[in-house]
Structures are given as structure tokens and as C-alpha cells.
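Just dropping this structure here.
A single protein chain has been omitted from the complex, and every remaining protein chain is retained in its original position.
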Amino acid sequence: MTEVKSPETAAPPAAVPSELTEEPGRWHRVRPYLPLVALVVALILPYSTLHLPGIFEGALNSPGTLQLLAVCLVFGGLAAGYDLLFGRTGMLSFGHALYFAAGVYGTDILITHAGLPLWQAAPLAIVGGTILAGLIGAVALRTVGIAFAMVTLAFAQVGAILVARDFGGLTGGEEGLPLDVSGVPAGLVGVANTVNLYWLALAYLVVVVFVVHRVSGSPTGRVLAGLRDDERRIGVLGLDPYRFKLVAFTLAGGLAAAGGVVYCLIVGGASPHITSSELTLSLLVMVVLGGPGTRWGPVLGGILYMYLDHRLVSVGSSGAVDALPGFLSRPLSQPLFVLGTVFILAVYFFPGGLAGLASRVALLRDSLRLGSRRQS
Amino acid sequence: MPGSRTGQSQSGDDSATEPILTVEELSVRIAGLHILQGVSFTVAPTGVTVLLGRNGVGKTTTLRAVVGLTPRNGEVGGAVRMGAEDLLTRPTHRLVRGGLGYVPEDRCVFAGLTVAENLRLAERRGSTPAYDRVYALFPELDRRSRQRAGSLSGGQQQMLAIGRVLINDNRLLLVDEPTKGLAPKVVTEVAEVLQRVAESVPVLLVEQNLAVVRRLARDAVVLDAGRVAWTGDAKRLLSEAALTKSLLGVGSAEVQH
Amino acid sequence: MLATRGLTWRIGEVAIVDSVAIDLAPGEFLGVIGPNGAGKTSLFNLITGLRRATEGQVTLDGQDISALPPYRRARLGLGRTFQASSVFGSLSVRENVRLAVQAHRGGSMKLWRRAAADREVAAAADAALHRVGLTHRGTALAGTLAHGEKRKLEIALLLAGEPRVMLLDEPMAGVSAEDVPDLVQVIRSLTGDSGRSVLMVEHHMDVILELADRIAVMHHGALLACDTPETVMANPTVQEAYLGEEL
Amino acid sequence: MDAIILLTLTGLGLAALYFLVASGLSLVFGLADVLNFAHGLFLGVGAYATWWAAGNLPGAGPDGLGFVVAVAFGVAAGTLMAVLVELVLIRPLYSRTIEQVLVTVGLSLAGVALLQATWGADARPFPRPEWTRQVTPILGAQVPNGGLLLIVAATLVLGAILAFLRWTRYGLIIRAGVENREMVTALGIDVRKAFTLVFAIGGAAAALAGALGSVYFGTVSPQQGGSLLIFAFIVVVIGGMGSVVGSAYAAVAVGLLQQFVNYYGTSGLGDICVVALLAVVLLLRPQGIAGKVATA
Partner (left out) sequence: GSPQNTASGGGDSAAPVKVGLVYSQSGALASYGKQYIEGFRAGLDFATGGTNKVGDRAIEITEVDDAGDPAKAVSAAKDLIGKGSKIIAGSTASGVALQVAPIAAQNQVLFISGPAATDAVTGANKYTFRSGRQSYQDVVTAKSFIGDPTGKKVVVFAQDGAFGDANEAAVRAVIGGAGANVSAVRAPASATEFTPFASQIKSAKPDLLFVAWAGTTAPAMWQTLDQQGVLTSTTVVTGLDIRASWPTFGAAGSKISFLSHYFDGASDTEAAKAAKAKIPGGTLDLFHPDGFAAAQMVVRAAQEGGDDVEKMISALEGWSFEGVKGTMTIRAEDHALLQPMYQASLTGSGDTFTATAQKALAGDETAPPVQAMKG
């Protein structure tokens, strides 16, 4: 063969898009309703005074818990959107943080500096983020594989530098830009209204999951899945790989920008943390932790990651850790140490991510059943 | 179905000599699929033993299990012995260093390396590489020694894959569809090469080209759906029309070419 | 229908494909043979646009397509299979074919439609699978297929696109003897009276002889001969350079 | 005039630092196909081990031979760390590129946090010979000796890696192994050993970079490795993955560009120029300056 292997080195572990397969099995009937159940649980959560010691600091409906959950939900949605690129199309972007940051800073700047009300700032930020993704994608998609990853990283890095440079005092540099809440509806301001932010985040997550699900199960989604395996083949079938990749890239960018808007409201401002390549890397971690290319994996991964990221900080400073001998307590009081260790372990013990867990359990169950049948 | 179909172990005239390779109840599961379900056969210490069967019956899987290349998510059961040593417990590179040569189905030349580098890689410590042997068989490889293997034509890659194994002296060769994609002339040449090689080294061959099989094979093992369907004399298999038809699904006219 | 004029592809000084001119009439079946490394696959790559020719043109129905990217050529009705099977490994066999059908029928850029709901696509895909005899493998991941099965899937992908000109690169390589006749049947049915043309590289001479109307012989990148099977087989150069002595 | 000489020489010193960091990264990334985000950690381990040795190891110290011993200890520690990482974490994940990336990301988070837990977040003064703090006047420019030391070290490392790749079979084995590990095994080669070796060399180069970089900075801190890593990545990619020579060219380009733009342009422009250079190179030549396949 004269065709040299395409340099696409970093295709994610294969998973058949569940949207494209009609799966048989006993769960068949129940399964479509499980997400609905989860949604209902999520909806009634703020009405519960249940206290889960160790899991959350306060009761489920306390502002602290709701705030934490809201952040988790946004990242669940963000990870699901990123998965559209990575898990479903096989594009390894290292610059996804940029579009998220565009949403956050866009909203913040439009409200705080330009004095626009939220209902104008939010759509503008989302459209802006989407256009940015489209433009950068149009350039970056001329490369593939690691080169693509690096070009996206480079663009994101420029974004990070611009934010840090704080041109015209627009971004607030490394100190960030607190949101001027006078442009925000009163219902989204103040601790007592945290629940509204929670609902906003939940709505965002639902929208993203729905969009990603719809798109993956659509004819376009089928092409994206094909792109992940063999781009050349797609071309020979008569489809322009570039166009499809650009669509996926832009769409994912738009979803990230929308997430940025929600995040900006939840956190009440923007800070340069979110422009860093580490954010993109953690998105990658979330997706892989959850299971790339699966419907719920990235969502769960995102939620879990963010939960750990926030909660480990308080575990680290808890009395239980302090009581341990020094050589244990010192590393354990470093949240990043625990987080890093957790996901090294996760990579080993949940290959295929959390979503892979279910099928592995099913496999186990099947083989057990098979074994017992053989015995009888 | 003819009575000789099942579990017949050894055939041929010189069955007195010990087999070089004994495969016993080999079973392979990959990702929950039971691909080989108790395959047993032996390879005679001289000549070519051919492994036949339709696409997907498990020929490649068998060879790969013998050299220890079953994928990570697979389980292997049964026993594979070369002389007295058990092969299944040893890592692939040890087996190969011990004289087990393997030519994979899809050639697997290193696309980024030049032809010469591909060959150099195959050199084994402690034995002199037989470049002249390889270049005599495939002068093309000598001529293209600085070309990247990835840009070779399909046939050239196949030559390289075979040449890579012949650089060393082996105790047993496992060759998976060596003539696939080769021009008729080269097929003849490769068949000749294998014939010559088989004079000194026993070969376990997977081959679809029945003309080649007819020319080379002494013993035959026919697989069907992960089980051995027949073992015996290759000549007999190819000459008895009923047998050929039932096991290989082709009339003997086609075998005659 | 398909024609090339002075098609040349050079790497450095070496001409891998050397001013090749072929004409493929509607409904014609042209076999391509030649020693390994003669440039057959390269020729296919030039025709389908995976490689850019250094010189020369490719025309389809009189239209110059030399400058078009692969996907545009495919849309004009040019389909091909690959010598090294190139299927979508992480999709199921059925999905593979559906993707090909869908690519052909258009409407791939529909983000909001349910793909699985398109019964026509599914039916066409199943028909293609049936024709190559892979129906029973429909749910397997294409990446886990045995070699011969992948070859058949390649052909199914081609069939699904209903191309007018088909380029087959060694479809029989690695296919078990038992299945060769079936596959020959499938390939034969590709042309029939439909007016489709086929360009097929194959080293199995019996297959070529059975199917081809004419045979083109390539050697060192150039077209050595292009004539009826009988004439070509009688050509002493072909005998010597390609066929060698009978096994 | 002397400004230009000064900028050129210090730019080369910076380039040497980038190259030292990038060489190991490039080797591991290009040959073993592992995008090693933990490289910064190896750097940190090398630096802290050297720092520790200079204060505690008998025979080692901040000056003369003692310093050489300390650096040797640091390099040994970095090598050992890299070998352990390869054996325990990377080896089980070969051919699962993404998971490898993640494990190295996890490792760098955890490892840097561990360094911080052990020695604190603050920068500590790094033991170093007195002459490294001085300057050498060259054509009227006061060139820091630390920079010259880096240039010498980088040249030696470049030579050593090239010799390794050219004169041993390992280069070949590793390049083949990246393409198809299984097939290398099937040729009778224990490919695992070769990969461990690559990691060991990468770790050693990183540790050396960490130690000499700390000499140059005058301090050692847990985050130091990470901040150099981004430029090292850029250098590796511009140079062409896996090409050590390419990395050397790229390092020089990046170092000089940064230095001159920072002097003549406005601040911060240097970084943006480097990123722009990366984007331009990748768009024009996605395989980098020296391309993916190179023997050296």
C-alpha cells in the first residue's frame, strides 16, 4: 500500500456511539426512562433538607451545596460538549478553554464594562464565542493529530496572554473581573437565590446533553463517528471531512461559550484560571474519566471531577487528615495531590471510564449466569 | 460428512518422528467471543503444514496464540508445546529468539523505517544475519534498501515481511497468507522460496491460494468455526473431490487451477 | 466515461506513474495487472484525488476533475476500495454501510434528524450487506472482523455509494477460496447492463480473465499494453514480467 | 552593537535551557509516543534532588567537585523516577495514548503537590558555584556565566543523544516500537526494555535541565518545571516531534526571537511571537521543521 498512515495519533478509545445502535437487552424498556428519573431527582433536590454528612457540607438545599452542584452541572455540560469533539469526532483539541473563557469574559465585560443587561450580553457572548470557534477552527483544521492539538493550544495560549495582559483594563488581568450585578436580574443575585443558579446550570446541562445526543444520532453524527476512524475514507465516500469537522468544532465551541455565560453568573465574575490550558486538560480528564463517546460518561465525569476538585480542598483541611502522621497528612492536605492520584487510579481501574463500568458489570453478570447455567 | 473429519491427530507417512509443534485443546476467547474452541493439531518436523479454512474461522488467531500475541482482552487456554517447552507461558520475544519466526498476515512492516532498517531490526544477537540469502531471493529489497517501507507497494512489503524472518535461522516458521496480493510471478517465487526454506525449517502456513497449497503442503489442518474440521494428508485433501468440496467449498477443478 | 491523459506522478526524479492514458467506456470492465510496485495503486490514488498528479488530467464524462479534492470526485460518481482494508473500525458493520449509503444519498449535514429513523438508508444498507453475504455480521464492530470479512465490507461500502465508476484495488486478496466465486458474482453484478464501469486491480488471473473486457498492463509506472485478455495474455513481455511460469 | 551581542548570547543561553528541557520531552514524545506532561515533574525531582544532595550528601556541595557530585545525584534521581514511572504507570497503558497523557497529567499534579507538601511552595535558594553568578565580558557585553554553562551543557546533551540514536540499535527499535509494538516483539526484541531506556534518558535529560535551570534561576521551586514545560512543548512541536536536531533549531529560534522582541518590541510581545511562530510553522509544515521521521 502506498498510503501512509494518517498522523492522527490520538484517536480516543473506541466506543460505538450509543445513539447509533439500537440496543437489545432486558434494560431496553427501562433505560430510556433512567435519565428522566435522574432529571426529576435533580429537579426536586433543592426542596430537600436532607443532610448527607461527608458528601456535602450542608443540607441539600443549602446555598453552599447548591452552588457546588451548579458548578458541577456546568462542567458536566461542558465535558459533554467537549466530548462532541474528542470522543465522537476524534479531534484532540487542547484549546477548548478558550471558548468557555470567551463566554465567561464576554458576558462579564459586556455587563460590567458595556453596561448591557444580561439578556443582551448572554446571546452576544454565545454568538461571539461561536464565531471565534468557527474562525479558529477554520484555520486549525488544516492540520491533524498532534499538530491540531498544538495549534489549538497555541490559539488558546494567545487568549490567555491577552487576558493576562489586561488591555485597557478590560479583563482585570490576573485579578480577574468581578461581575457587576446591576445588569443581572435580581433573581440570580445573592446567596438566597443560589437555587436559581442551580436551575440555570441544570437547564444548561440538559440542553447540552440533548443537543449532543441529537447531533450524535443524526446523519451528521454518523459522519463524525466515521471521521474518528478514518478521515480518508470519508473523503472517498464523497463527504468533505473539513466541513464536518468544522461544524463539530464550531458547535462544541458554541456550547462551551454558553457554559461560560452560566458559569460567569454562578461564580459572579471571571478569573484567568479559566483561560489556562489546564482547564482543557481537565476537560479531557473528565471525558476520559467518564468514558469518551458515551452518552452519560462525560457528564458524570465532569460532575465527579468538579465535585472532587472542590471537595478535596475541604477534605484536605479536615481534622481527620490532620490527625494522621506527618508523612501522610502533608500530601493529603494538598488537594492537587489527591486529585492527581485519584485520576491516575481512575485510568487504571475504570478503563473505558465510568460508562464502561456498566458494561463490565454486565459482562460479569453474563458470564456468571453462563457459568451457573453450565453447572445446572 | 466423511468419517475422517474429527479429531484425527496425525497422518502422513513419517509420523514416527516427533512433531515440532503440538497444539492441544487450544482455546481463545476475545472480548467474550469464543473464537477458538479446543483446537488440536501437530506440525511435523519437516515440510509444510498448511492451515486452511474460510475467512474468519480462526486461522490467524491460532498462529497469534502460538506466538503469544493474543490481544490483552483475550484469554488463552490449552497447551502449545515446541518439543518439551510450553510456549504459552513465555513472552513473545523469547519465543522468537528461541527460533520461532512469524510472518504476520497484514505484513506489519515498519512504515516509517527504511527497508534496510526494517531488516536490521530483525537481526538477532548471537547469529549472523543472512542478508545474502534475503537479497538473493528478493533483489528488489536490495535495490530499495533506502526507501521507506510505508511507500513500498503491497507486494514489496510482503517480500520485506518474509525477508525479515529469513534473515535468521529458525526452528519453525509461522507464515500467515504470504502470497496475498502478490503478482502471479512473485507468488511462484515466494512459493519456491518457501519450498526451499521448508527443506531446512518446518513451516506452519496459512494460505488461501490452493495452487500454492498444492505445491507446498504435506499435511493439512482444516479449521471451521473455531474447531478442527479435518487433519490429514494435504494431497489427499486436494485430490479427493468430495473432500475438497465439503471442507474447502470449492470444486477440485479450481484447485487444479 | 473515465479517461486519463498523460497522468504522471513523480517523487523526485522517479516517475511512479508515467504518462498513463486510459479510457474506460460506459459499462466496461477494465482489469489492471502488473508486477508489484508497478504503480497500480498509485494510479488509483491519482484518479480518486488522494494524491495530486504531477502532470496530466483525469476526466469524468468529459469534465476535467484533476483539481478536485477526493470528496468532490466521489460525488461525481467515483468510488473505490482500498488495497489495505479501510473500514470504520469502531462502528458496527451495519453502521459502516449506512454511512456510505447516507453519504451517497445526501443529507449528511443534518444535525437535527434521527439517523436511525431513516428506513430507506437502513434498507439500502441491508441490501448491500446481503449482496456481499455479511448480513449475519451486521452488529459486529468492523475493526474486529477477520481479514476476508473486511474485504467484503469494503465492497459493500462501495456498493452502497452506487458509483458509476468503480475502482477496485485487489478485492480478492485474502478472500478464502470458497468465497471467491460468490464475490466474483457480486462484482460481475456491479456492471451488468447498468452502464457502470469498473477498473479493477487484481493478481488472481483467473478472476481477471473471467471478468475483464479488456486488460491494462502496468509496468514501471507506464502502461505496457491495454487490450483484450487474449492478446494481453499472449504478450511475451507480460508473460515474462508478470505471470512467470505456471505454478 | 554590544546590546546585540548580549542579546544573542543570552538568547542562546535561553535557547539552551529550552533545549535541555525539550530534548528529553522530544525523545519521549517522538520515540515512545508519550506526550509526557510529567516531564516538568522530572525536572523538579532533578532540581530538588540536587539541592538536597548539595546540603546533605557527603562529598557533595555547592562548589567544585562537590557540585558535580550533587548534580550527578540529581540526574540519577530523575532517571530513577522516570524509570519507575515508565515501569509502573506507562507500561500497562501502551497503545492507549490518551490514557497515557492523562496519567502523566495526574502524575504532574500529584507530584508537584507532593514536592510542595515536602518542601513548601516557596522558592529556595539553589546551591551553586560562585562563578556561575558572575559575568564574562565578551566584546563589551557582560555575559552571565550561567547562560554560558547552559549553552555548553545543551551542546553536550545534543551530541550525546545523537550518538545514542546513531550508534545504537535502540533508536531503531524504539521508532519501530512506536509504530507497532507487537511486531517488534515478534521479531524477538524485548521492546519494553527499549522503552524503559528512552524514559530513563528522558528523565536524565529532564533532571539535568532541572538542576542547571535552577543554577540559572538561582532558586528551586515546585512550579518551576511546569512553567518551562509550555515553551518546551512549543519547541518540540516546532522542531518536529521526535527530532532532537529539530528541537535544537527550534529552541534557538524561540530563544532568540523572544529575547530580541522583548528588547525591541513591547513587553509580552515575545511570548505572542513565539506562539505565532508555532501556529505559522504548523500551518505551513504540520510535521514541524524536521518532520516526523528522522533518525536523530
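A, B, C and D label the chains in the order they appear, each numbered from 1.
Please note the rule applied: a residue touches a chain if its C-beta (ideal position, glycine included) is under 8 Å from a C-beta of that chain, and two chains touch if they have at least 3 such contacts.
The structure displayed is predicted, hence computed values, not measured ones.
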In the complete complex, the chain left out here touches which of the visible ones? A, D
Full-complex touch with the removed chain, picking from D:L57, D:L87 or D:V135, is D:V135
Chain A residues touching the chain left out here are 46-49, 57-65, 67-68, 71, 161, 164-166, 169, 172-176, 178-179, 181, 189-195, 267-269, 271-273, 310, 313-314, 316-317, 333-336
Listed in rising order, the chain D residues that touch the chain left out are 3, 6-7, 10-11, 13-14, 17, 113, 116, 120-125, 133-135, 142, 144, 146-147, 216-219, 221, 223-224, 227-228, 255, 258-260, 262-263, 266-268, 270-271
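One rule holds for everything that comes next: only the chains that are shown with their structure count from here on.
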Would you kindly say which chain has the C-alpha centre located farthest from the C-alpha centre of chain A? B
Intercentroid distance (Cα basis), chain D paired with chain A, Å: 32
At which residue positions does chain D touch at least two other chains? 292
Among all residues of chain B, which ones touch two or more of the remaining chains? 111, 153-154
Residues of chain B touching chain C in their complex? 30-31, 53-57, 60, 105-106, 140, 152-156, 158-159, 177, 180-189, 191, 208-212, 215, 248-250, 254, 257
Within their complex, chain D touches chain B through residues 169, 172-173, 175-176, 179-180, 182-191, 292-293
Can you tell me which positions in chain A touch chain C when the two form their complex? 1-3, 14-16, 19-22, 214-215, 217-223, 225-226, 228-230, 232-241, 243-244, 247, 251
